[in-house]
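Apart from one protein chain that is not included, each protein chain of the complex appears where it belongs.
This part shows chain A:
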């Protein structure tokens, strides 16, 4: 039975899609079978970040409405063969995401894969709720910045109240992923510290992803950063986060001001 993981944030543009692609690819490279599901109906982007945009035939809503079966809609990654994508619909109505339809798709995917990773749209409306509804665990993507932290807090509240797991009285596993962390601004004291964010949200830390041009480069060429630039600082941070998701104990490193190879010089334990 698969782990169903939602990547969510409340606030838009914080790095959910980047994270879905990078974590998914890192897990797949570690031998896990992974499917990435794009829930951003009307504004799909995961296909672009994955470099699969030219190959989309069917989407999530086609599957829900029975126009296509899962095998037809899934797009296999050409670089990592245990990685697949189920694209979101670009033009169709959001209301087509019915709770029953989504439940069935997630259940079917759970039989085929080790990991089902749901890329949530921004906001707290229907799309975001559908993306989190069947999750066993959640990665909350947060930028070290006040409005992002506030929105994450709301999302954590929703994860603990509206999801299937919450309604069954079970505990949803939640992890904080701090992204777009800028070591220079942190050193200057102009950015919320990791400790501050952790203390406010009080959920376990999955990792800290530095702000990096490698992320942009990877999305330009249509590859998760963990495939395009596997040795870059953000890719290493994502790869370590993926190992933590698999239950390994890996110390979290705080990105430092030093550029390049010595990014990881300054290690310390958090949380």
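Keep this in mind: a residue touches a chain if its C-beta (ideal position, glycine included) is under 8 Å from a C-beta of that chain, and two chains touch if they have at least 3 such contacts; residues count from 1.
The rule we apply is simple: contacts and distances are computed from a predicted model.
Student: The hidden chain: which UniProt name fits, "Cell division topological specificity factor", "Putative hemin import ATP-binding protein HrtA", "Osmoprotectant transport system permease protein" or "Dihydroorotase"?
Tutor: "Cell division topological specificity factor"
Student: Quick one: which of A:98, A:147 or A:220 touches the chain that's been left out?
Tutor: A:220
Student: Which one, A:30, A:48 or A:246, makes contact with the chain that was left out?
Tutor: A:48
Student: Just the residue numbers, please: which parts of chain A touch the chain that's not shown?
Tutor: Residues in contact with the chain left out: 48, 51, 53-58, 68-69, 71-72, 90-91, 216-217, 219-222.
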